[in-house]
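Complex shown without one protein chain; remaining protein chains in place.
In this document, chain identifiers A, B and C correspond to the written order of the chains, with residue numbering beginning at 1 in each.
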Amino acid sequence: MNTFGHIFRLTSFGESHGLATGGVIDGCPAGMELDRAFIQQELNRRKPGQSEIATPRKENDEVQFLSGIYEGKTTGMPIGFIIWNNNQHSADYDALKDVYRPSHADYTYHKKYGVRDPRGGGRSSARETVARCVAGAIAKLALRPYHISIQAYTSQIGSVKLEGTYRDYDLGLTEKNSVRCPDPAKAEEMKQLIMEMKRQGDSIGGVITCVAQGAPAGWGEPVFGKLHAALGHAMLTINAAKGFEYGDGFSAPLYRGSERNDCFFNDQGRINTRTNHSGGIQGGISNGQDIYFRVAFKAVATILMEQETVTTEGVGARLTARGRHDACVVPRAVPIVEAMTAITLLDYLLLQQNKL
Amino acid sequence: MNTFGHIFRLTSFGESHGLATGGVIDGCPAGMELDRAFIQQELNRRKPGQSEIATPRKENDEVQFLSGIYEGKTTGMPIGFIIWNNNQHSADYDALKDVYRPSHADYTYHKKYGVRDPRGGGRSSARETVARCVAGAIAKLALRPYHISIQAYTSQIGSVKLEGTYRDYDLGLTEKNSVRCPDPAKAEEMKQLIMEMKRQGDSIGGVITCVAQGAPAGWGEPVFGKLHAALGHAMLTINAAKGFEYGDGFSAPLYRGSERNDCFFNDQGRINTRTNHSGGIQGGISNGQDIYFRVAFKAVATILMEQETVTTEGVGARLTARGRHDACVVPRAVPIVEAMTAITLLDYLLLQQNKL
Amino acid sequence: MNTFGHIFRLTSFGESHGLATGGVIDGCPAGMELDRAFIQQELNRRKPGQSEIATPRKENDEVQFLSGIYEGKTTGMPIGFIIWNNNQHSADYDALKDVYRPSHADYTYHKKYGVRDPRGGGRSSARETVARCVAGAIAKLALRPYHISIQAYTSQIGSVKLEGTYRDYDLGLTEKNSVRCPDPAKAEEMKQLIMEMKRQGDSIGGVITCVAQGAPAGWGEPVFGKLHAALGHAMLTINAAKGFEYGDGFSAPLYRGSERNDCFFNDQGRINTRTNHSGGIQGGISNGQDIYFRVAFKAVATILMEQETVTTEGVGARLTARGRHDACVVPRAVPIVEAMTAITLLDYLLLQQNKL
Partner (left out) sequence: MNTFGHIFRLTSFGESHGLATGGVIDGCPAGMELDRAFIQQELNRRKPGQSEIATPRKENDEVQFLSGIYEGKTTGMPIGFIIWNNNQHSADYDALKDVYRPSHADYTYHKKYGVRDPRGGGRSSARETVARCVAGAIAKLALRPYHISIQAYTSQIGSVKLEGTYRDYDLGLTEKNSVRCPDPAKAEEMKQLIMEMKRQGDSIGGVITCVAQGAPAGWGEPVFGKLHAALGHAMLTINAAKGFEYGDGFSAPLYRGSERNDCFFNDQGRINTRTNHSGGIQGGISNGQDIYFRVAFKAVATILMEQETVTTEGVGARLTARGRHDACVVPRAVPIVEAMTAITLLDYLLLQQNKL
């Protein structure tokens, strides 16, 4: 279950404090120019230690490609890659070896496997997502000739939230601030909230909105392969994700069919819709409108405040975590949301090619 | 993409107005007593024509098993089954052959496949879910010895919504009313709202809450096979679903880690958590607490009011649908949510057996 | 494990003496004219009771399509189909309920599942292959515009074998005799041998050779998805198959590289090979030459002579089978070999479309 995708497939490996994280990308189209600078830039977007709001863990996060490329181009062969871990403070985790961190995966991994790697959360750490960003960057490159743009941004941190939709903002501003929010004033509020959490050793969650533009009508598979189900699946695999909605989402129930159906009209010779409450997907298949969705993230479980817990023996204990943690993972999850979107869209584009 | 599951797998077929709907269930454990009365009863729960709020389409929805059973017990062989369609008013759909119904799958199917079956929405119709209910009923039977209970209910219709959580209601009341809401007073309000929509030829959406109790710690697979991602995927494949959230879901961002971490304690010799904001899943793996989640459904696209649209040639047109439609699919989606939950949980139980 | 294929996928169900056999074909290209007469004709080729050498079991083997077709064309939706069993002499099998037939699947199914359906071999019976012929016929129709021809024939029964290769015979003669051998004289010898086996209540095996012509270079996937591995897998799933070889096969070891390499030359502007010892596949990918292979079948296990065996309790017993059996399944396996070849080639053609 460490593989994602049908045709374009990422298989990943690696624990937070192991030697390396990496993966294999299978099914990547051949003959594609691999823009390494772009890939590294995408990795840098999720890198820890980028700003005052993120964990001070320093990682170069340089990806090393091991196969599948010849003279700068993909060959259609599997692309093996690794990112070495060079800043493991595993000693920080010695204290955690014998206790279960509340709301973390310590307990469930232990119950499932009988053993676990306690160093930095092992495989359950978001360190794993670095491999997704590599595959996502390559997927973005593959989607480029199709003029698909994928943009995610932080739309809520704690109770600070953006009003309106993605159309109300200049998404070009997203990367201008450390929280990745296209509204500079809200971004500042969000940042202050995160800094406050950091000071207190506490954590906070948020929401990421993502919009994919340019996908034609016809991507998606009926019934169990609906495009939004694939996107939902993809997003819900990201650490700390608690919910997914697309189009009108959880507000849809409030409206009547007559209020929210997206009426068709002839738009200068092209079939268009008056509105896009559907979020660009109808019956599980893209309709050529913007695909947009939102992903909810909870506050990260690891906090630096004292908590009640039990030891692996079940004995009551008090735990005060140490180590380097993000008080809020949402800003760093923005590129991960984009990566998973790109992987999913490319996979569905390739699935759509399976026609005679 | 008409197959769901890894070990316990449902492959389904059938259009709304074809001869039959059915499927093949592969990977069903052998030696299981097949309680046909229970299976039929589960099918009856989603059957059209059950109450004044549902479509008057009359279907017997009797499932016929064709294989995989010997002397009343499963043999481990694939279970083929069909449900004959006997009440197709396809003539109702002749008018729809050349226009795209707004927010329906007509346009996207046509763009994807070049052809489509316009009779009753074809494969995009919720008629397809009858096969899920067959597989879901069998999954519930398989889960019985594990004492897993799965209960879904309508928690919102339009703006009428239940306060509190599933713990605040007697879920035994759910099936006592036609909207499947465990709060009788709210149920009556919801019913009135749906009846009003029906009178107007309009439609309305809602939310279904589902709780699965009794699953032990250890079900779920790390990274891309997280249990909540599988459940989210399963729910988002249901017709008209727009969102999925588990545990605190979209309200999670409002709280701090210190407020919402589920602290462990020794509960008379057993490890337990003080709260269950996680929704029974941590790091993608069940922790032995109740698994609960919510699914948002939009108002169904088919309404009996005049709407703007285009013909398949792209010419502007006015459409007033006819035919038999639910003004609100949410009550009938309750057993489908349960069915998909049962299928997913059984599949993950079986995946968890894959250990030495 | 009752599903075969990646994009074009057959999921089948049904036991020898159950109500029906059938399946679901997923991923069938949309917009394809479904020539039902051709499909039925393909089914008729494997039907029992066709000639004096085959089992007298009479089955209409009429396929009923339940979905995925609209106005005679495929819609891209899953094609559900059934073939009703109407000639079950289950009483013939009562005597077999408590004993294991030697070299049959009785014992292994029982050990694996704890239960089994003893009527006519249940799922292990070759009756299951009728579903493959339906999917195979559809695959042949899909391959038609690509000018792929697939022809199998009996090349050996017992020790009666054809010399030379498929190029030495007029394959148009294959269907002219009941053993499906393109050499009329050898066909007669084979028939006599089978009749002799039938008289004795014994059985005999044989070899089927298959050639697929017209596939372009480029079908097949490196490493674990090699085209010949997929074909081998497909053939080895056919009842009683004991071996698979392609190109030079088991005679390859006898020759040196210098003797058997297929040298390239410029053949009037087209790259061609001087010989085709490779069997049309190099490095797991088709090279545009004829794809040919051979499949060995053992004598069927069910014979009407007395044999030593044990009861399900492990007690020694003598068994003399009754019922209607083929003394040699090879002639009837010819269309099944073709069907599995067609399914595999179409699947790989569709996989090859997954390129940008």
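The definition used in the following text is that contacts are C-beta pairs under 8 Å (C-beta built on N, C-alpha and C of every residue); 3 or more make two chains touch, one makes a residue touch a chain.
Note that the structure is a prediction, hence the values are computed from the model and not measured.
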Interface with the undisplayed chain - residues on chain C: 1-4, 12, 100, 102-105, 107-109, 111-112, 123-124, 128, 156-159, 197, 200, 202-207, 216-226, 228-230, 232-233, 236-237, 242-250, 252-266, 269-271, 273-274, 277-279, 281-288, 296-303, 305, 307-310, 314-316, 351-352
Where the missing chain touches chain A, by residue: 1-3, 9, 11-15, 18-24, 26-27, 30-31, 64-68, 70, 73-80, 82, 112-117, 119, 122-123
Where the missing chain touches chain B, by residue: 7, 27, 29-30, 32, 76-77, 142, 145, 222, 349-351, 353-356
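The criterion applied here is as follows: only the chains that are shown with their structure count from here on.
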Mean-CA-position distance for chain B and chain A (Å): 26
Averaged-CA centre spacing for the pair chain C and chain A, given as whole angstrom: 46
Residue numbers of chain B (touch at least two other chains): 1-3, 12, 112, 123
